[in-house]
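Questions regarding the structure given below will be posed in turn.
Of the protein chains in this complex, one is absent; all others appear in place.
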Amino acid sequence: MVPGPFGLDPTFWAVLRLVISVALVLFLILNGALLLIYLERKILAVMQDRIGPYHVGPFGLLQTFADALKLIAKEDFRAGQTDRAFFLAAPALVFSPMLASFVVIPFGPGIVGADLSIGLLYLATLGSMGVLGIVIAGWASNNKYSLVGGVRSAGQLISYEVPGILSLVTGVLVAGSLSMVAITEGQPGPLVNFFIIPFAFVTYFIAALAETNRTPFDLPEAESELVAGYLTEYSGMRWGTMLALTEYGNVTIVCGIMATLWFGGWQGPGIDSGPITGPLLGVLWFTLKTYAFILVFMWIRATLPRMRIDQLMSFCWKVLIPATLLNLAVTAVLLLAFPGSLVPVAIANWVMVALFMLGLPMLQQRRLRRLRARLRDRAPGMAAAG
Amino acid sequence: MTTLVPLGAFIALSAALFFIGFAGVLVRRNAVVILMCVELMLNAANLAFVAFSRRLGLLDERGSVFVVFVFVVAAAEVAVGLAIVLALYRNRPTVDVDEVKEMRG
Partner (left out) sequence: MSLDLIEPILFGLLAVMILGAGLGVVLADRITTSALLMAFTFLNMAGMFVLLGAETIAAFQVLIYVGAITVLILYGVMFTPQAPRSYGLFFQKQTPLGALIAALAALPVMAVAFAFRDSGRLPARGGDLVPIATSVFKDFAFPFEVASVLLLAAMIGAIVLVRRDEE
């Protein structure tokens, strides 16, 4: 046991360390969410040819702060006859797994909460725990629309976990370990895992968009759908926690996973320069990579329309899951057939990415042609008009 | 070194949870609650397997391997069990096992 500074009792120091680290992570998440909400509104505004928030503070920087204060000051509305305890517990159930996920993400060399040997499995597990909170939120609101919204959202999350975890497993096959720190340290130099398993990256990116309820899969939180889905009866800070904090926390985690698994995490030039500058540069590289992905998420939100629930479910089950299964099988077979060499795996993966990117539009064209033909047979008048 | 909890304590806890679940299956009317109690029994068995596997020095973790298969079987069983309960509910809107006594209809 390590004695604390000023000769503190080791037991007390261990507990104090735990409390300080949880407080730091909470601070990080809350400020991160603040920054991300502001960034999102500004970036969406720029892409939509308007200005975005500019009243509060210079360049509107204090806008999110003002929003948070407003949310905290709102009336604590609880609809009557709801399951009181579940209604109050649901935001906590949705927020806690996200908070707990930050413990295994390596922010820099030696800067990680806990180097679990099952780090990626732990992250997948916590991702699946978030579904429970959403189902309870929908159920406890005593509102038909909330229930349907909650069940739909849970169905979407559960379905997209499968290709997400399968893509992670393919990444692990190449990286050789489930521990996030070991995966990061296995990618020194510029040849990061992305060049070896790009297809797993693409499928994980799509699955991550769906897992974090981001456009084009954001049906549960779309403003024009089902009132507001499972969030209908929540207002004020409960809504703020469930929607904003959890969503942006999840986005940060998922982008952190992508940065670690496929792009080398905190690796970059200048890592071993010194005892102070090394870790600082590592944190800088990790933050840059993660925020690059977050910006791509926001870019996609500004650009793409949203998918209907049946479209997104059929995309998952009929396209993504076969694709990830195929990827896993091919990668595993090639790794066994050519031990020690990652080149066949890389070639196969790039071929699959190309087929996926080119094949999907071709499939869509064929479906569209078939639908138009069917429409023409059934109602020649309608087809002539449309 | 931290004091270890004796193996007997884990097995006794597993037995207690198992018999709570067992009593629940015999005693409750709602079919979904009976399924929940079956899951409690399976959990108790898992605890016993893992405790024996980790504490009796079997270094190839065979108890834990069996637990993986128990997870698979439990998931499959809950899925099919709930499908049966829902189909039953659709035929006659009850899931009360005391009322569902005949196999007609």
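Residue numbering begins at 1 within each chain, and the chains themselves are lettered A and B in the order written.
Just so we're on the same page, a contact is a pair of C-beta atoms (placed from the backbone, for glycine too) under 8 Å apart; a residue touches a chain by one contact, two chains touch by 3 or more.
Since we're looking at a predicted model, the values are computed, not measured.
The undisplayed chain touches these shown chains across the complete complex, A, B.
Checked against the hidden chain, the listed residues A:Ser117, A:Thr277 or A:Gln365 yield one contact partner: A:Ser117.
One of A:Ile158, A:Leu280 or A:Ala302 touches the chain omitted from the figure, and that residue is A:Ile158.
Residues of chain A in contact with the chain left out of this view: 1, 11, 14, 83, 86, 116-118, 121-122, 124-126, 128-129, 131-132, 135-136, 139, 147, 151, 154, 158, 178. Remark: the residues of chain B touching the chain excluded from display are 1-17, 19-24, 26-30, 32-33, 35-37, 39-40, 43, 46-47, 50-51, 53-57, 59-62, 64-65, 67-69, 71-80, 82-87, 89, 94-98.
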